[in-house]
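Structure first, then comments.
Yeah, one chain of the complex is gone here, protein chain that is, but the others are all in their spots.
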Amino acid sequence: MSNTFTRKFTPSKVGLAVAAPLAAAFFSILVSSLAVIASKKSPVEAFKAMWEYGTEAGSLMEIVNTATPYYIAAIAIAVTFRAGLFNIGVEGQLRLGALFSCYIGAMFVLPPVLHVAVVFIIAMTFGGLWAAIAAYLKVKRGVNEVISTIMLNALAGGLSAYLLSKHFAVVEEGSNNLQTKELPASAQIPDLMPLLRKIGIEDQPGGGVYGMFFVAVALGLIFWFVVNRTRFGFELRASGLNPIAARVSGVNSKRMTFLALVISGAIAGLSGLPTVLGETHTYNLGFRAGIGFSAIAVALLGRNSAGGMAISALLFGFLEVSSRALELIDIAPETYVIMQGSILLSSVVAYEVVRRFKLTLQSKELAKVVQA
Amino acid sequence: MSVAVELRHITKRFPGVIANKDVSIKVESGTVHALVGENGAGKSTVMKILYGMQRPDSGEILVNGKEVHFKNPNDAIDSGIGMVHQHFMLADNFTVLENIILGSEPKHGATIDFAAARTKIVEMATQYGLEINPDVLVEELGVGQRQRVEILKVLFRGANILIFDEPTAVLVPQEVDDLFKALEGLRAQGMAVIFISHKLDEVLRVADEVTVVRQGSTVAEVKSKDVTARELAELMVGSELPKPSTLGHTRREEVTLALKSVSIPAAGSRDLISNITFNLHAGEVVGIAGVEGNGQAELVEAIMGLREYTGSIEFQGSSIDSLSVAHRHDLGIGLIPEDRQRQSLMMTSPLWENRILGHQRSKPVMRGFVIDKKATIESTRTIMQEFDVRAPGPDTLAAALSGGNQQKFIVGREMSKAPALLVASHPTRGVDVGAQGAIWDVLRKAREKGMAIVLISADLEELIGMSDRLLVMLRGTITAELDPAKTTPEQLGSAMTGAA
Partner (left out) sequence: MKILRYAVMLVFVLASIRLITGASDLTSTGTASAALLLSVPIVLAALGGLFSERAGVVNIGLEGMMIMGAWAGGLIGSQHGPWAGLLAAVVFGSVGALLHAIATVTFGVDHVVSGVAINIIAAGLVRYLSTLMYKSGAWPGPAQSPGIETIPVNGLPILSGGQFFGWKSPDLLGSIANLKWFFISDLASILRGLTGDVSYVTMVAIAFVPLAYFILWRTAFGLRLRSAGEAPVAAESLGVNVYAMKYAGVLISGGLAGLGGGFLAIVAASNYQENQVAGRGYIGLAALLFGNYRPGGLLAGAGLFGFADALQLRDSAAIHALLLFIVVILAFVAFKKFRSGKQIGAVISLVAAGLTLWFFFAVDELPGQLVTMTPYIATILVMALASQRLRMPAADGIPYRRGGLR
């Protein structure tokens, strides 16, 4: 066992693995500091305030809650990225998934676990269907899926606004907000406070950790297993690495494209649910927008791997939540957007640089062996 | 006779390999000077240095007696050096004219002077016997014509030192004659021609002097009239050359592959392949000869199921027409594709993951629908040992291996499930002589054990030496069947162009 360990974790391998994220982090801190300085404030104070606020128990819980939908959506995106496709339409897919699952889910009452399962299925169905449009266009007509999924995003926005205001909403007394009928208790997922209390974590004013956290973790494990250990996952990756070789090896590329996009849409449909099932219990005009786009950044930053994306999702959540503290010292909280952006750009470049370096390193190693 | 170009003590290192070590070459103007050596000996590298695409680590280059330093191909072009590449460097979607003037465009104010360019090109083409239509898109040209465009490119820029990198690799004997006539013309005009090749008969036909390169260094410089091909070959390898010959008959009764009237229609033009009919027995090697682009690649795709076709293909007695690519693989049809990097490797993945490619539906790599990583790594190690794949281990990325080792790995991978039928498309292309011999050995042994092999190749000696039967493909149909024991490369070449 120690042999495999020392073989897997040689200094150069570990070094390479952390080189890119470190370089990216360094660059991002640099850029964000410049942004803070530009608004005539001290970067050190800013980072300190963020760290102190972000590490409070209540904030930590919120960070996990923020990260959960990002993570699920990022998994959806990663499924396509691995196959060499780009599902940029996660935003629209998750919106429709949330909308329809709230509307239909509130029509009946079922035993709790079953009800939640049905809600999941509805969300996945509508997310998958919406993605199927882009999948069909790609496979049958060769339509570039980047453009079609983005157009479908816009369409989903309009469609959901229309359906909500004209058909799905229930009128609330004294409120301007349109929303679907509230989901019955059997469809709500309780938060994890009971579990957390058992291990000594106290209640916090902001609420608890969404129950869907476990779903996210489970999805991550399933994603890792399927992509790395199953035949389907291998064919998915092969299609992304070398589509011609994949085809020659027997992969049906059209089928793979279609499946990858639809599965991605289905998972995306789930990512709108954490807030809906854990907190608001309804779909309304205030539905959180932009999850889909942040998730793209999370997927890229996490290099489409289950572990990497988890860390990235938590990082993005941390930046978002902790940046609220900036307002108290009179810095624009939107600074976190700069941080996210610069991490994304620098990491994407850093990964590429490290990859090339690794290849050169391997060639050198190879020469040593051959000449031996 | 003055010395047109001289290379002195050129050394060049790449990460992990010394490509050129102390290489010295002297070429006089008005001569054809050949540079010979096996694949991977370093000939291409030293020419890239002469052409300015690489910079030497040490050594000097002299053009017409003056020392020069090239930072890029532009500098070399300015010194009068022009390179006609082995793999044509042409833009398919551009016209002949656009390809020729790219980078040296004649100007008329702010715009390109197309008329002046056209005149000059037509003039040059007539002068050297390289007729071509300047306004045709390159993608519509045949191989011989494309080479003309490459030569015109070089002449257009006023080159008087021309480098030809393996120019006859893709030509049939008649086109080779045309090329050599052009070379004679260039020599008569006082140009210096450097001719890189590993086809020793041709070299002796056209060259005045020969420099031999072996493992990165120059080992001999001789006059062509003073040596035989055999002697040159031995200088190249340093020892006896392997011969690609099969001994004895191993053909069995059972028909492994039967093609009947197989055709692939193409919209609006002649069929890509038309009415292909032949039977292949177990233990038999059928060699498919033909100039590239006459339907061989499409035939392979039909057999593997990568393309739709009409007619019928039977494998071991039953029809496979409706079966998918994956299914055909699983039944026992193996493929060594033409372009290993594009068609059968994931370059950025380790060897053990590449082991799975093509075999992701069966043991030992899979356990149900889950990958058995341990068994896969074991199997990869076994393949690496049995087929002499030189790499640190199964974790090595495919991109880090040399071409020969990659090909040996692919051959090993396909052999690992002992297919009843192997389709080998240019199996030793771009592979060093050692690996070439190894692969021929593998194919020979498999044939003895009863494997049926479809061998497609542009190497006429390989075809003649390894096949039991030869089929010639021209314009999508089989135009001749020959007995390799009674066919010379010249006869085969004639048949391939339809002259016989």
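Observations, loosely collected:
Should a chain be cited, it is by its letter among A and B, assigned in written order, with residues numbered from 1 in that chain.
As a working rule, a contact is a pair of C-beta atoms (placed from the backbone, for glycine too) under 8 Å apart; a residue touches a chain by one contact, two chains touch by 3 or more.
Predicted model only: the values in this text are computed from it and were never measured.
Summary of contacts with the chain left out: across A:259, A:311 or A:337, the touching residue is A:337.
When the whole complex is considered, the residue among A:83, A:169, A:261 or A:300 that touches the unshown chain is A:300.
Note that of B:20, B:54, B:168 or B:428, the residue touching the chain absent from this view is B:54.
Screening A:151, A:311 or A:361 against the full complex identifies A:151 as the residue touching the chain left out. Touching the omitted chain from chain B are residues 51, 53-54, 72-74, 77, 83, 85, 89-94, 98-99, 101-105, 107, 110-112, 153, 347, 399. The set of chain A residues touching the chain not shown comprises 35, 38-39, 86, 88, 137, 141-144, 146-148, 150-152, 154-155, 158-159, 161-162, 165-166, 293-294, 296-297, 300, 332, 334-335, 337-338, 340-342, 344-345, 348-349, 352-353, 356.
One rule holds in what follows: only the chains that are shown with their structure count from here on.
Chain B contributes residues 15-17, 304, 306, 324-330, 335, 337, 342-349, 353, 356-361, 366, 369-371, 373, 390-392, 396-397, 399-401 to its touches with chain A in the complex. Taken in their complex, chain A has these residues touching chain B: 228-232, 234-235, 238, 241-242, 244-252, 355, 359-360, 362-370.
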